[in-house]
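Omission of a single protein chain aside, the complex is shown with its protein chains in their original locations.
As written, the chain order gives the labels A and B, with residue 1 at the start of each chain.
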Amino acid sequence: MAQIVVQNAVKRFGKFTAIDDVSLTINDQEFMVLLGPSGCGKTTLLRAIAGLGMLDTGKVVIGSKDVTYLNPKDRNISMVFQNYAIFPHMTVFDNIAFGLKMRKSPKSVIYERVNEAAKLLHIENLLDRYPGQMSGGQRQRVAVARAIAYDTQVLLMDEPLSNLDALLRLEMRAELKALLTKLNVTTIYVTHDQIEALSMGDRIAVMRQGKILQCDTPTRVYDLPADHFVGSFIGNPPMNFLMGRVERDSNRIQVRIGEFQLNPPDEMQDILRVYDGKDIFVGIRAENMEPLAQPTPDSLQVRVDVVEPLGAHNLLTIHIGSDVLKVSTHPDFPAKMGGDLWIRFPIQKIRWMDADSGKALTPNLEKVMA
Amino acid sequence: MTTETYPTTSLSLAEQEQIARRAKFQYNLRRASIYALAIAIAIWILLPIWLVAVMAFSTPADVRGFPKQIVPVPLSTDTMEFFLNQDGILRAARNSVVVAITTLVLSTIIAVPAGYAIARYVFPGRDAIRLGILSVRAFPIVVLAVPLAVTFIELDMYDKVYSLALMHTALTLPTTILVVASVFAGVPYELEEAARIFGCTPTQAFIRVVMPLALPGIAAAAILTFVLSWNEVFAAILLTISNRTLPAQILYTLDKSGDPFKFAGAFFMLLPAMIFIFFIRRYLFSMWGINK
Partner (left out) sequence: MRKLHWTPYLLLLPSMIYLTLFFAYPMVASLQLAFRKDVQYLKLREEPESDAAETGTLAMQTAVAVLDRMRLEETLPNGRTRPIYWFRVQAEDTEGTTVEGWVNQENIFIESRTQSDTARIVTGEAAKEWTFDFVKRMVNDFRFGKALRTTILLIVLIIPLQFILAIVMGLVLQSGIRFTNFFLYIYAIPLGVSDLASGILWYSIFTQRGFLNSWLVELGLRERPFIFIQSGHENWMILAIVLAEVWRATSIVMVIVVAGLQGIPKDYIEAGQVFGANLWQRIRFIILPRLMPSLQVALILRTILAFQVFAVVVAITGGDVMTVLANETYRWYDPARFNNSNVAAAYAGFIMLLSLGISFFYLRTVRAQEERESQQ
């Protein structure tokens, strides 16, 4: 069993706080993705778990062992590096066998594991070669093979696909996912690519400025972003945000966008009542808006600024007041640049957020937050 | 794939804390021992310099005394004065400066165009020339000094300060070329291209954009040239008799001199080198032609 617990981790580089009081629990055999823009502290956190950089304060527990001050080699971890870190002076075989040799495993075991790992990554025919003239994809495979041959209960991956070209990355992503489900290891996977995070992770921890903003399953992170940042960081296009004014109409709370009235569902009424007379963020994903070619009583008329046909769907850019929105439509939907269309907002798909803090306003906020 | 089983028995909190404490102690011990090692090496480097500096600033009586003191009490400039007043020392010091500066100027003037060519142009024979320069840098001075001395005698150039400067230029030139080349290589070519897009001729681009950026590095190369010439003794002692440079003079009179003379002389030779190394420390790594 290799559960990983990070408690109140803090790491500073001079005045810059890279990890700001982070606590995170990764369950045994879970695939956890650390996602965030560059400089958010995700790699620093991974390295702290690996033991490649000591925390200033806080604790790292792997399995039942407090490893905060232990060397990487005593942590029962394995790792795939961003630039692969394949030793150019060793053959592929020696590279994959490196950790096992350091562990002084018997020759037969080394041979068996190296071959097994090489087979899993389809690089059996490269074992005698030096990495010098191998392609990025091949090196990537060697790096992964080395990590899994080392056979630990924790596998750390630091942006392993970021140096591959787009097509190869797509292919490797699926292959890695399939491979890792077979392996029964606890995996922490660092990436800045939200598609990788969404497609691979059991859970995603979204980080920003050294803090974890939300840690949840991909669907929930996508669907119920914990705040404005998560909503705008995840998803392509990002979640649309409109400024809405909260108003009381008889005893019902309404949110007004320009002339248009939204009627929040019952469970939101109490929460939004606090904001009476104030502005809030109204968030909705591009694919959750219903574009209509004809007006209906509950729809809003908008002008189409840009139409971008993307094959599987069309992406429309519209504006409501001063807010710019992206709407995703079926390719057959008749929309012309400069033309009009009507939009209906499915009220259950709308996410409400505090305009100052950006925090999501939901009846069960605790469940959304990490 | 078989999975090795690791002990997963949960430890008590106290035991965990103990493990963490021990690990933290070991970690701190490792850091401390690296510092201790760093300081020990620094002492190894500085101690002999300190000792000779103490001698140079003790009274001549203390310098001859036994056991020797390791702090200069009383502080005295008598030993240094005694050394500087020795016959021929000031003259030799002046010769050294003249030779070193001539070498610096000659070497820099010849090396700058060559360094630029190696850093900026791709041309047939470039690698061969680079390799040739690299290999003459390691060329033994001893091998050159004897035939050059004989040739200088034939050409009536023997025992001249400028002849020694010519010799030193030959010795320093390969190193200077390589340092200058690495300095130029460190100036992004895009900057030069940008200058030319915005209307500079190649020469103007070089003078207005490349030179200002390369100047500190070239100055470092020049200083290194100075230090190499200032320190060189074998060619100096072979090529001069009446116009000795400082190291040649000190070496030549070594067996006839007392300790105060030697120690003061060593300190005097040491001083400019230490200062100059301080100024060029940033460029030390580009100096040996390893980094392209």
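Here is the rule we go by: a residue touches a chain if its C-beta (ideal position, glycine included) is under 8 Å from a C-beta of that chain, and two chains touch if they have at least 3 such contacts.
In this text the structure is predicted, and so the values were computed from the model without any measurement.
Participant: Using the touch definition from the top, which of A:83, A:135, A:181 or A:219 touches the missing chain?
Facilitator: Here the residue in touch with the unshown chain is A:83.
Participant: Using the touch definition from the top, which of B:41, B:75 or B:191 touches the missing chain?
Facilitator: B:41
Participant: Of the residues B:105, B:144 or B:200, which one touches the chain left out of the display?
Facilitator: Result: among the candidates, B:144 touches the missing chain.
Participant: Considering the complete complex, identify which of B:20, B:114 or B:164 is in touch with the unshown chain.
Facilitator: The missing chain is touched by B:114.
Participant: Which chain B residues touch the hidden chain?
Facilitator: Touch set of chain B with respect to the missing chain: 31, 34-35, 37-38, 41-42, 44-46, 48-49, 51-52, 55, 64-68, 70, 110-111, 113-114, 116-118, 120-124, 126, 129, 132-133, 136-151, 166-167, 169-170, 173-174, 177, 227, 230-234, 237-238, 241, 247, 250-251, 254-255, 259, 262-263, 265-266, 269-270, 272-274, 276-278, 281, 284-285, 287-291.
Participant: So that we can see where the missing chain sits, which residues of chain A does it touch?
Facilitator: Contact residues on chain A toward the absent chain are 50-52, 71-73, 77-79, 81-85, 87-90, 98-99, 102-103, 129-130, 132-133, 146, 150, 156.
Here is the rule we go by: only the chains that are shown with their structure count from here on.
Participant: So how far apart, in whole Å, are chain A and chain B when each is placed at the average of its C-alpha atoms?
Facilitator: 52
Participant: Can you list the chain B residues touching chain A in their complex?
Facilitator: For this pair, the touching residues of chain B are 1-4, 6, 8-11, 16-17, 19-20, 23-24, 26-27.
Participant: Please name which positions on chain A make contact with chain B in the complex.
Facilitator: Result: residues 1, 54, 59, 61, 63-70, 76, 113, 116-117, 148, 151, 153, 183-184 of chain A touch chain B.
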